[in-house]
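Every protein chain but one is kept in place in this view of the complex.
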Amino acid sequence: MSSPDTTEEGLVEESIESQEDLIIDEERDVLVESIKKDLGSDFIDSHVTPQIDIWIRVTQKAWLETARVLFEKYEMSFFNFLSAIDWKPSPFGRDMDAAIDNTDDEVDIESEMEWGVTGGEKRFQLLARVHNPVTNIGINIKADLEGDFPEVETWIPVYPGANWHEREVMEMFGISFTNHPNMVNLYLPTEFEGNPLRKDFPLLSRRAKPWPGIVDVELMPGEDDDETEESGEET
Amino acid sequence: MNLEASTQQLSYIANQASDARVNIELETEGMTLNLGPQHPATHGTLRIIVRLDGEQVVSAEPVMGYMHRGYEKLTEVRTYPQVTTLVNRIDWLGSFANEVPFILAAERLMEVEAPPRAQWIRTALFELSRIANVVLFLGDMAVQLGATTPVFYAFRDREFVLNQIESVTGGRFHPNFDRIGGIKDDLPKGWIQETKDVLARIHSFCDEMQDLVVGNEIFQTRTRGIGIIPADVGLSYGLSGANIRSSGVDWDLRRDGGVGLIHDQLDWKVWTHPDGDSFARYWVRLQEVRESCKMVDQILDGIPSGPIMAKVPRIIKVPPGEAYVETENPLGVMGYYIVSKGDLVPYRVKIRSASFNNVSITPWVLKGVYVPDVISILASLYFILGDIDR
Partner (left out) sequence: MEKAVIAMGLVENGKLPGPLTKLLNISRKYSLWVYQWGLACCAIEMGAAFASPRYDVMRLGVIPFPASPRQADLVVISGTVTDKMAPAVRRLYEQMPEPKYVISMGSCANCGGPYWDSYSVTKGVDQIIPVDVYVPGCPPRPEALLEGIVLLQERIASEDMTDRWNRDPIVVT
């Protein structure tokens, strides 16, 4: 991604911060503080969007511990999902994007990685969410994973529902879970090669016959022409 | 049957089974039964490998992926407006409801809000798609327990709901109608009155089902006390929607979620049932269809006038950030976790679909039940393959 994007991001972060000054969400702030105390040094970062959501980032070795604390102490009994994010942009330039096809630029991967909310350090980040149905507060948990084919402890002892989610993550990202009773592919045939949700997994149909890009954009109701011209330049 | 009695029954069954094992003459050999990939009880192509000891299930392991279409990867190469076309097809019975959380998440990132009229129409369509979805369940569960008629009634009355959806959106069940910042079109003329007539039909359909199915003795014997899911187990497996409400958990995102739909301005009720068995799941869904009808009725009376589209750029670029929005879809909690890097396309979309979690409880709940109950339990959990496999 080029420099204009970075400046854009800076702007947005500013606006979020100014919002935070306006709305204070005590309930969530207190919760984050208390979780921080419980996890100690394994708690890396957190982010609260007032009235909306919480993100926390923990270390890889505290992954199971975090689930236990959230389940037992904070009664986050509802298991939403468990997944992962691959932060390394696609090595095929941007041909995976619908708009710009088949640029053969080699991307310098290490310097290109950019993380989202609560930051990050490694290519793979686990992402899970649990929810407290009584207070209606959900929490997103992230953890950086070491290496290209990382291993992390399973959540099944705390949330049995994580079973299938972890199998899905395993086949989609190549992240395996220790102590998982049945670590086999969930969706894909056993002989399938590659991990589809990794960014470096090519969609071969797209490479053989690229998407023509945006050819016809329908006019939104109540829109005037000036805007159209403006955005036309962008593409 | 309450929980205690059923545990007693279960332990009785277990005792009998072990007795049988002692008695060599009655010993049964283990047998593996393959349900699916194509089976009427599976709404598509779920395959379940059931290991049996006589008539009793020892273990059940669903084999999935027969309908895996790779949504999460494909969203990474589709622009935001294109994604709604795609996600329509996740839960294909209540398609419009699939678009809503995605659009809401994108709106949250873009910090736009749909004008009130758009929100009201959205909610109306959201509830109509719930009706279209659950009505089919009401007929379909009966058909799987051996009653053929209700499904014909369901298809008959569902057509009218689809007609209403079609006359607004142009699609019978893949509307692709929701837009970031509003909805695509306004309501056609005369729609409100027609919809009211349809709602009356659905009400009478519910009464019919109440008499025909719920009041049916055979249906009750086949569902009461079958497949009991206690609330805490259900929650830790991530069960949601009517499945968890029928275990007595009073949690409905339409009331508690506080996202950009207008359910909080309507007068309705969240139904729960303490039993957690197949019957409760059917019963709760039946009540929910009635509630949805009530909601749509109120919406039709109260739709405010005004624009249906907020100001959004023609080419949609979503600012960098992450957002997770979930709504109470017909099948349960459906959410989208969007990671945006400020591009035309999302960087990553995690789709949290309800059926995936709802079905992940099957190995637990099918253990120890009898073969005919397998069908009753699967039918009452109510899943849609596209929603499991994505």
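Letters A and B name the chains as they come in the text, with residue numbers starting at 1 for each one.
Keep in mind that, in the parts below, contacts are C-beta pairs under 8 Å (C-beta built on N, C-alpha and C of every residue); 3 or more make two chains touch, one makes a residue touch a chain.
What you are looking at is a predicted structure, and each value in this text was computed from that prediction instead of being measured.
*Asks:* One chain isn't shown here. Among B:Trp92, B:Trp191 or B:Trp364, which residue touches it?
*Replies:* Considering all chains, including the one not shown, the answer is B:Trp92.
*Asks:* Please pick, from B:Val50, B:Val77, B:Val325 or B:Val349, the residue that touches the omitted chain in the full complex.
*Replies:* That would be B:Val77, which touches the missing chain.
*Asks:* Which residues does chain A use to touch the chain missing from this display?
*Replies:* These residues touch the chain not displayed: 187-189, 196, 201, 203-206, 211.
*Asks:* For chain B, which residues touch the unseen chain?
*Replies:* Residues of chain B in contact with the hidden chain: 37-38, 44-45, 65-70, 73-74, 77, 85-86, 89, 92-93, 136, 151-152, 155-156, 158-159, 172-174, 385-386.
In the analysis below, only the chains that are shown with their structure count from here on.
*Asks:* Roughly how many whole angstrom separate the Cα centroids of chain A and chain B?
*Replies:* 25
*Asks:* Going by the contact rule at the top, pick out the chain A residues touching chain B in the complex.
*Replies:* So the residues of chain A touching chain B come out as 1, 5, 8-9, 12, 15-16, 52-53, 55, 71, 77-81, 83, 85-86, 96-99, 114, 116-117, 127, 129, 133, 136, 138, 140, 158-161, 163-164, 172, 185-189, 196-197, 201, 203, 206, 211, 214, 217, 219-223, 227-228, 230-232, 234-235.
*Asks:* Where on chain B does chain A make contact in their complex?
*Replies:* Contacts found on chain B: 64-65, 68, 70, 72-73, 76-79, 82, 108, 111, 179, 181-182, 184-185, 232-233, 235-240, 249, 251, 256-258, 307-309, 312-315, 317, 319-324, 326, 333, 335, 337, 339, 341-345, 348, 350, 352, 356-357, 360-361, 364, 389.
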